[in-house]
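Report on one structure; see the data block that follows.
All protein chains of the complex are present and in place, except for one that has been dropped.
Order as written gives the chain letters A and B; numbering starts at 1 within each chain.
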Amino acid sequence: MRLGIGVKLLSLLPAVALLATACSSGATTPPGSSGKVVRVLAVAGPETDALIKFAPDFEKSTGITASIEQVARPLWGQRKVRELIENAGLYDVVMTGGGDDNLWVKYKGHVKDLSKLLSADQLDQVILKDKFTYNGKLVGIPQYYNFPMLFYRKDLFNNPTEQANFKAKYGHELAPPTSYDEMYQIAEFFNRPPNMYGFFVGGVDWSVYLDDTYFVYGLGGNYGDPSSNQLTLNSPQQKQAMNWLVKFSKLNPPGWQTENFFDGDQLVQNGKVAMYQNWFYIWKTFQQKLPDKIGMAPLAGKGAHLGAFVATIPDAAPNPGAAVKFIQWMMSAAYQKQQAIETGDLPIRKDVLQDPEVRKALVGIEQFEKVLPNLQYNQTTWVGELSAGVSEAIAKALKGDLSPDAAADWLQNEKFKGRKAIE
Amino acid sequence: MPILWMVIGSLKTETELFSSPLALPAAPAWANYASLFQQFHFGIATLNSVEISLGVVVISVLLGGMAAYGFSRYPFRGSRLLLSGLLITRMVTPAALVVPLYLIMNALGLLNNVISIILGVGVLNLPLVVWILRPFFDALPREVEEAGLLDGLSPFGVFWRIAVPLAAPGLLTVALLSFIAAWTDLLFPISFSTTVDATPLTAQLLQMQTGYKIYWGSLMAGGIYLTLPTLVVSFALQKYLVRGMRLGY
Partner (left out) sequence: MSSRRQVRGDRSRGPAAGFLTWNRRVQLTGLGLTLPALVFAFALMVYPVANVVFLSFHQYSPLRSAQTTDAGISNYAWLAASDIVRHSIGVTVVFTVVSVAIEMGVGLVLATLLAKLVVESRQLFGRVLSRALLSCFIVPFAAPPIAGAIAWKMLLHPQFGPVDAILRSDIAWFSQFPLASVIAADAWKTTPFVLFLLFAAILSIDPDQYEAARLDGANGWQEFRFLTLPSIMPVLAVVAAFRAVDAFTKIFDVVFVTTGGGPGNDTQVFPLLIWRTAFDFLNFGQASALAVVAVLVSAALGAALLAVRRLSPA
């Protein structure tokens, strides 16, 4: 008897709780409080950290609370699609990946045209704005610019013994490479297991795909061609890139297969890796921690992978007014300067790029400026699946199941047979 | 015990972790636990986890209890078949079910709401519940129920006032198992929830492996935080746990 009543009461409580939840979490922000919060979907990373760090400035000047959610990378893709294609309407600002998401956001994303929502003088300052414009519609504003550079052990390069040995072996000076052949020679030369390895490629899905892009873009190729709407996965550049990737991965420290480039940063700092390619955000850290040991040089290739978080406003945003204000703050000279100094990334504004303080903080900025015009991004609309396929092909080539050339052919003719660049 | 290691690890700072793996922490780094609430929204997540667990327990016990009793006392045509079907449904791959449920919940607008998680976990838990409870009800002495019927109680009254109290141990067992299932589920939260408002602890824990860096200290602390409730409850209700495990097969 006692239990009967107890159970009845107990079952009421969660029912009430359930009702309460249904009312609160299921609904979007009720109209009354809409002016007060801007919800931003961002992915975990140093740039988002900067956004969060300086958000109080935004909050103070506009009175709007910035709710910036950092999502783990594996879950980011699904969330972006939910907001920008399925119109979930949970966020006001959605950060997308400039290098990978650009095409599908342009062709398929339900986002607002920012050229109509932002002032002309602000828009004029944005560098490389055309990359995010499609048929006159500006789909997003980048938060920063970042691209890969080459990092190497400057101290080893400057060591006379090493220089002498290198010259004796390869017949030319030990210097930052300007071709992939040279890069390979250097990596091979410094490959001295188990204390030091010549190179690092992050083996995790998205990380190895990124390394592949460095080679592919560096050689002047891409994954698709929107004008013909064909995939270009076994073009000569792709095959060369595949070959290089396999060769370089043999000079990696063990465990690289489940590591990513952030782990690579650690390995270089610990002295385990002599040279690698990575986004240049890491340059600042290297300078702070190991100023005499690490040097930076442009990639040994033509093009570079565009890296940026691009702020978009979904059509279904519950609070677009706040979203616009947020983006205005994000692209303001004040924040861009703070962010550049804090993260070491390039600002998106022409005026901030010329600011002497920024130029002083971003050592090597001249090298960056040279690379800026050559930035590339993936020319397909389905990078999630594509990159997984690419890493699968790379895995085959690495295991030796297929030669790198055959792996590229397999990718184009079997794995993604019949697929198009824009789907 | 790996869990022990997690406890120790949760109290170390990041550098300590990397430099001295086998040593005990110099001073307990409670900051790791604090970060859970400041950085990783564990407050809201806890609330969500509690809601989900309560919801699942209620559904499982109520619906499962009624169904088990029904199967036990009032076999109707086809109930045998349904029971066999029950065994099969227990074997359904959760990942397979999540796909259509996601689309259905999306259509219903219930995505990003704890209710969808409750329903998902609940439906997968239900077969096990009925499976375990039916022998319980079978084993109850019928005389008491018959006496109740003779006294003029409706069959449902017999269920509610006589069978349920008698089967209380079984119900507790099932409640415990359901609680564990709901508290520890990961698949449904990561598939259904988007914002922190509707994310329980398990998925929040995953967020610490950002792909950018892994906040090991907080991860350990979070793991312990997540484990404590189920551990405490399990120890308190050991008897029922034991019985549940045995009857599960």
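FYI, contacts are C-beta pairs under 8 Å (C-beta built on N, C-alpha and C of every residue); 3 or more make two chains touch, one makes a residue touch a chain.
Treat the numbers as computed from the prediction; the structure is a model and nothing was measured.
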Just to verify: which one of A:91, A:132 or A:382 makes contact with the chain not shown? A:382
Hidden-chain contact residue, picked from the options B:52, B:114, B:130 or B:198: B:130
Please identify, in ascending order, the residues of subunit A that touch the omitted chain? 74, 77-78, 81, 85-86, 104, 108, 203-205, 254-259, 381-382, 384-385, 388, 391-392, 395, 423
Residues of subunit B in contact with the chain that isn't shown? 1-3, 5-6, 9, 17-19, 21-22, 59, 62-64, 66-67, 69-71, 73-76, 79, 82, 84, 87-104, 119-120, 122-124, 126-127, 130, 142, 146, 149-150, 154-156, 159, 180, 183-184, 186-187, 191, 202, 205-206, 209, 216, 219-220, 223-224, 226-227, 230-231, 233-235, 238, 241-242, 245-246, 248-249
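Heads up, the rule we're going with is that only the chains that are shown with their structure count from here on.
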Which residues of subunit B touch subunit A in their complex? 48, 50-51, 54-55, 57-58, 61-62, 106, 109-115, 118, 160-161, 164-165, 168, 190, 194-198, 206-213
Help me check something: in the complex, which residues belonging to subunit A touch subunit B? 1-4, 7, 10-11, 13-15, 17-18, 21-22, 24-26, 39, 43-46, 69-75, 79, 82, 86, 88, 90-91, 206, 260, 262
